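Left out: one protein chain. Kept in place: all the others.
Chains here go by letter, A and B, matching the order in which they are written, and residues are numbered from 1 within each.
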Amino acid sequence: MTDSVAIRSSDVKATAAPLTANKAVAGPRVNGRVVVMTLYLLFLMLPIYWLVIMSLKTNTEITSGLTLWPQNLTFDNYVTIFTDRSWYSGYINSLTYVLINTVLSIAFALPAAYAFSRYRFLGDKHLFFWLLTNRMAPPAVFALPFFNLYSAIGLFDTPWAVALAHCLFNVPLAVWILEGFMSGVPREIDETAAIDGYSFPRFFIKIFMPLIASGVGVAAFFCFMFSWVELLLARTLTTVNAKPIAATMTRTVSASGMDWGLLAAAGVLTIIPGALVIWFVRNYIAKGFALGRV
Amino acid sequence: MARITLDHLAHAYKPDPQTPQDYALKEINHVWSQGGAYALLGPSGCGKTTLLNIISGLVRPTRGRILFDDRDVTDLATEARNIAQVFQFPVVYDTMTVRENLAFPLKNRRVPKDRATKRVEEIAHLLDLTPVLSRKASNLTADMKQKISLGRGLVRPDVAAILFDEPLTVIDPHLKWQLRSTLKEIHRALDITMIYVTHDQTEALTFADKVVVMHDGAVVQTGTPEELFVRPAHTFVGHFIGSPGMNILPCRVEGAAAYLGKERVALQRGYLNLPKSERIELGIRPEFVRLQPRGAGLPVWIRRIDDIGRARIARVDLDGRTIAASVPENLSVSGDEASLHLDPRHIHIYADGHLVAGEPLEGRAA
Partner (left out) sequence: MTKTLNNKAWFLVLPVFLIVAFSAVLPLMTVVNYSVQDTFGNNQFFWNGVGWFQELLDPTTDLGGRFFDSLWRTLLFSAIILLIEVPLGILVALSMPREGWTVALSLVLMALPLLIPWNVVGTIWQVFARGDIGLLGWLVNHLGIDYNYTGDPLDAWITIVVMDVWHWTSLVALLCYAGLKSIPDAYYQAARIDGASRWAVFRTIQLPKMRRVLLIAVLLRFMDSFMIYTEPFVLTGGGPGNATTFLSIDLVKLALGQFDLGKAAAMSLVYNLIILAICWVFYTIMTNVDAKNERAEA
């Protein structure tokens, strides 16, 4: 019966390509992949490169013609930002509300994430959906009501207003990232601790927290990032005292007689917090953006 | 259909191997004859999966050649080798039905549809997959999925050999023997070379006509299950195969006698040319060591007696050496003193782990 299907040897003849690597390589020819990757990364890096070199140029050089790297290297733009209060206070304001928001989000999310990872309870599925919709809610819809709300309770133009407003999308995010990490911790640990006579708060802080430390780090990073990159709400809820750096930059853009070098330097400085910690979270980026669902 | 020849084959994962320790697979020469059922037996990390991947073409050997019949396939890609492989964890194409899974290798090789359909049905019948042909492969049990993996190899009529990489790992225990006997049936029905990698001696000994035992990157013995049992070529084989394994006792050999400490054991062969510097050991399987009441034989202390179902095995102490011995059915043991009888036909002498043949004793009474 084995001969019932005769396949001519030419049917199955494949190219005798020598194997280049010991490990099975499961892709197309290496060259194609390298080309795609190189082009893509080049596409990503060029605009950032342009911003960085512009921040190191004088305005005369920027406007007088195209140069691929600074002819007269200058750090004046950065000096201006670090010495002019109207500039650097923007960074301080931004960092203030971002940090408040991160701490709030994590503090609120920790017990809730624990509940979701360990128990079923009335309405848990609906609560998940509701949290998801808040992550998806357009800030534009909330801009005006937030303006009214925080004016009414006297928090307008304080870092607290922005920090609380950003909780709208950051708390659900933190809940779901933490839940993902907590589900990875076996329940037996909870039970063993209870048998060993640990009270719940002591167990949570002494035993459970160290186990999910990396999860807390990842959640904190993403709360920080999403609060840092958001502008619409931050700008709507502040005027003078708590004005974020992002808003300071927009003012410069619309002003007549552009100070391109200064604008670029301010932009570069906003990229730095992300660039600094990116190395430590590189394996969790997909997880963070996908609400811990990957 | 092919004979597979491994010619001075060796493999190192490091780029520039110098010492033997750098080799995951030490030099091996071996011929797998057409239609044989082989098992590749050894503990994890002994190089058996490396060898399997070299045969299937997933790994290119550092040195040596691999021949299918007389064709050199060393540099040939997997898909050009007519090899089928069943992996440790079942690999099925989740989105396809069982029928589409089985037809997949034929479709890739552009076999005409009617012939492919016919072939798939034959193989499905052989593997008892006919009732589930139209179901999605992802919803089946692990043993069904393994059958599908196997089936994808079998549908190709030109397949030279089927390689199994510990295929029963995730199968429920009560289904293991069932799947294994299916394999035996298929081997008998199709006359295909099968190479079965496992670390389980029962699987190896029940499946294979010939077992290749590997240890530390090298083949230590190739033989029928009986040969491995009766005449282990290496202390590792003696120890690894059998339950409990062979007794390996350090000893001193003088002519036709071995000395276990002060006790003398007569041998049936002479060992005049034993290498001096090496470790000399006496090996004998517990099945050939008989416990008897105190009297003639080696005086021992009984440590404990285990009932392992088909026999009773005594652990005894001889001058500081622990020996496993079989307890005859009619023997009732009292006290902890006893004697051992060693069947001289089954005593082997090993130098540095390797069996030494010895010389027949001419003109002397044994």
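Criterion: contacts are C-beta pairs under 8 Å (C-beta built on N, C-alpha and C of every residue); 3 or more make two chains touch, one makes a residue touch a chain.
Everything numeric here is computed off the predicted structure, so don't read it as measured data.
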Worksheet entry | Per the touch definition above, residue among A:97, A:146 or A:203 touching the missing chain | A:146
Response to the item:
Where B:63, B:109, B:199 or B:346 are the choices, the one touching the absent chain is B:109
Worksheet entry | Residues from subunit B at the interface with the omitted partner, ascending | 56, 58, 77-79, 83-85, 87-89, 91, 93-96, 104-105, 108-109, 138-139, 149, 152-153
Worksheet, complete the sentence: Residues of subunit A touching the missing chain are 12, 14, 23-28, 32-34, 36-37, 40-41, 43-48, 50-51, 54, 62-63, 66, 104, 108-109, 111-112, 114-116, 118-122, 124, 127, 129-134, 136-149, 164-165, 167-168, 171-172, 175, 183, 187, 225, 228-232, 236, 246, 249-250, 253, 260, 263-264, 267, 270-271, 274-275, 278-279, 282-283, 285-287, 289-290, 293-294
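Throughout what follows, only the chains that are shown with their structure count from here on.
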Practice prompt. Take the average of all CA coordinates in subunit A, do the same for subunit B, and state the distance between these two points in whole angstrom.
Written response: 54
